[in-house]
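Report on the structure given below.
With one protein chain withheld, the remaining protein chains of the complex are depicted in position.
First chain written, first letter: the chains are A and B, and each begins at residue 1.
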Amino acid sequence: MLKNILSPDFINAILRASTPILFATLASAIASKSGITNMALEGMLLFSALFGVIFSSLTHSFLGGLLITMVIGGLIGFALAFFILQLKTDEILAAIALNLIATGGTVLLLLAFSGDRGASTSISSVSAPTIAIPGIAQIPFLGKVLSGQNLMTWLSLIAVIVVHIFLYKTPMGLKIRAVGENKNAAESVGISSKKIQYIALVLSGVLCSMGGYFLSGGYMNMFTKDMSAGKGFIALAASSMGADTPIGGFLVTMLFGIAQALGNLMQLTTIPTELIQMVPYLTTLIGLAIYSYAMMKRKNKLGSHT
Amino acid sequence: MSNSVKRFEAFRMFFAIVIALLISFVIIFLVSKEPLTAIYTLITGPFKSRRNFANVIEAMIPLMFTGIGVCIMFSANQINLAGEGAFHLGGLVAAVVALQLGLPAGVSPVVAILFSGLVGAVFTAIPAVLKIKTNSSILVSSLMLNYIALWFATFILMHFICDPGIGSASYTIPDASTLPTLIAKTRIHPGLILALACAVLGYVFLFKSKIGYELRLTGQNEEFAKYSGINIVKVVLISQLLGGFIAGMGGGVELLSPIYTRFSWTSLLGYGWDAIIICTLSKNNPLYTPLAALFLAYLRTGASIMARYTDVTLEIVQITQGIIILLVVAEQFLSKYKHKMIAKEAMASLKEEEVH
Partner (left out) sequence: MAKETVLEMQHIMKIYSNGVVANEDVSLDLKKGEIHALLGENGAGKSTLMKVLFGIETPDHGKILLNGTETTIKSPQDAISKGIGMVHQHFMLLPSLSVAENIILGVEPRKKRFFIDMKQAIRSAKEIAEKYNFDIDVSARVEEIPVGIKQKVEILKALYRGADILILDEPTAVLTPQETEELFVQLEKLRDDGRTVIFISHKLDEIKRICDRATIMRSGKSMGTYNVNEISTSDMSKLMVGREVVLEFEKQPAKVKDVMLSVRHLDAFNTQGVQKVRDLSFDLHGGEILGIAGVEGNGQSELIDAITGLSKKYTGKIEIKGEDIKQDSIRDIRKKRLAHIPEDRMTTGCAAHLNIQENMFANQYTNPKYSGKVMLKSKVIQMRSDELIKEYLIKCKSQKQEVGMLSGGNIQKVIVAREFSTAPDIIIANQPTRGIDVGASEFIRKKLLEFRDAGCAVILVSADLNEVFSLSDRLAVMYKGNFSGVFTDVKSVTEEQLGQYMLGLKNDSENGGVSHE
């Protein structure tokens, strides 16, 4: 068992499992930094998983599929922002509505597009490619990890850095953080908080859609209904625990990835598979409790000077 | 609320539902090769036969339970989504009690449902307790708990009560525990009466009892509640426990109904999410949940009939539900008219004041 943990396959498993969640976590982080909780990640993942399959088959290329999916992801983010900011829908309820529409809508769309019921078996979608790096592949251990990873996995890791730079080194990132922290203060220097939150949600949609694309085009190679299975919610938790920062979110997501991969390994043992399936959710719950508790203590310390 | 505002709100909800339905019809047109038949089947299907209409009533029952539970929880302004898991665990508990305790008829279902409620209550209270002790988000912890509940239930199913002949379902629920049919040739069961009773009791609790009053006050303005001397922690906990109890009962009732012969739930049934729609449509008032549940059940049943006879699958209903939520909860939807009305009223009352 220990040998299995220390094998490159294990790390591969972690990275693969984490990729969609990582994108969703980053999406959650940007939205939260602007002051909006994006609970619609589930629905966004589902929609982009379906659209990824559809458009990659229509354009016969993964790139075409990916780009169009990202655009649609942005549009969904925009729609969510419209309902929350313009029509003043409660952000949680709007997200629940979107998730519902996604659950039903994806199945319906699939049916309309290809006649498949529940799984895109008849669509020949194009998955994102894995990247083999010939020279490095020869290096023992590291080589097996670095070479052969899916492109999306690499993109997700790059995204962590990009989002970090965006949030902390660009004017727009600064404005997003300002609006999320103190809307009044931001508006007092002339920033339109509405505009900024729109932008944040669109970006959130784009990022999340990349995760969804990988779900059906890399992690698996087709769309099945309800395939997001709570990953959007885990991402929400991960982002929370990572203080809504890209790097924090990355670390927490890796933790979950480890939990999940460990879980998969444990399938080979006698521990019942259902209990193992519980592990990522249980880890999230406990982690969240510990993190929130620590934050609470810190706030109390800062607050009282008596 | 003044009468004209109330009327406006009712009209707005009606309007939202109509728009949602229209949009759904448009989607059916886009998706189906026989849209008119599909829509026709959707709308009239439930009335076509006694059995179809009975299906509507049967589908209504679990919706009422979870809806009432969520009404109570949301009235205290706690966005606790654990009703889903509570329902699921309720079903599991009822199955286990029925299978393991072997109690006589009449006693067995009562005991089972009671335990379902208790487990549901404790389960739903967990996010609230976590919030109180660690300040973690009720939303996220309840979401995680639902999945934990699912896998725990599946674990118990697979390792303790599984029928090896079937593989993914439990042994048959003994007759002694099954709820009887109330109306011949249907599967309508006493759960209906219990649900309706809960609706009435829920209403009485929220609007006529001391604790219900404290609950609503806390949900409306926590500072005001605190200033009035209300113990916020106590109120929040009670609301979650009670809401979870009802949701849990709902799961137990559903499992023991003639609809299921075994515990075979290997995925979350989604009643927790439906409950939110019911809650939104009933404006947090348990007394209106039967109506909202009826409407939703009618849509669902119509859709499943439509799915059987035409090429449109029943997921269309989820889209309808989603759109309804969006429009009903969007405060700005038709808000211009609401403001005009309120302004008119305010001016009128100011004029009255001037006269005095």
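Convention: a residue touches a chain if its C-beta (ideal position, glycine included) is under 8 Å from a C-beta of that chain, and two chains touch if they have at least 3 such contacts.
Note that the structure is predicted; figures quoted are calculated from it, not measured.
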{"item": "Candidates A:191, A:265 or A:286 - the one touching the absent chain", "value": "A:191"}
{"item": "Hidden-chain contact residue, picked from the options B:131, B:216 or B:300", "value": "B:216"}
{"item": "Selected from A:54, A:100, A:123 or A:178 as touching the chain missing from the view", "value": "A:178"}
{"item": "Absent-chain interface as seen on chain A, which is shown", "value": "165, 169-171, 174-175, 177-178, 181-182, 184-191, 302-306"}
{"item": "In chain B, positions touching the absent partner", "value": "1-2, 5, 204, 208-211, 213, 216-217, 220-221, 223-231, 342, 345-346, 349-350, 352-353, 356"}
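In the analysis below, only the chains that are shown with their structure count from here on.
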{"item": "Intercentroid distance (Cα basis), chain B paired with chain A, Å", "value": "29"}
{"item": "Residue ranges of chain A in contact with chain B within the complex", "value": "37, 39, 83, 86-90, 92-94, 96-101, 103-108, 111-112, 117, 226, 230, 233-234, 236-237, 240, 272, 274-275, 277-278, 281-282, 284-285, 288-293, 295-296"}
{"item": "Residue ranges of chain B touching chain A (in the complex, touch as defined)", "value": "27, 30-31, 79, 130, 133-137, 139-141, 143-145, 147-148, 151-152, 154-155, 158-159, 267, 273, 276, 280, 311-313, 315-319, 321-323, 325-326, 329-333, 335"}
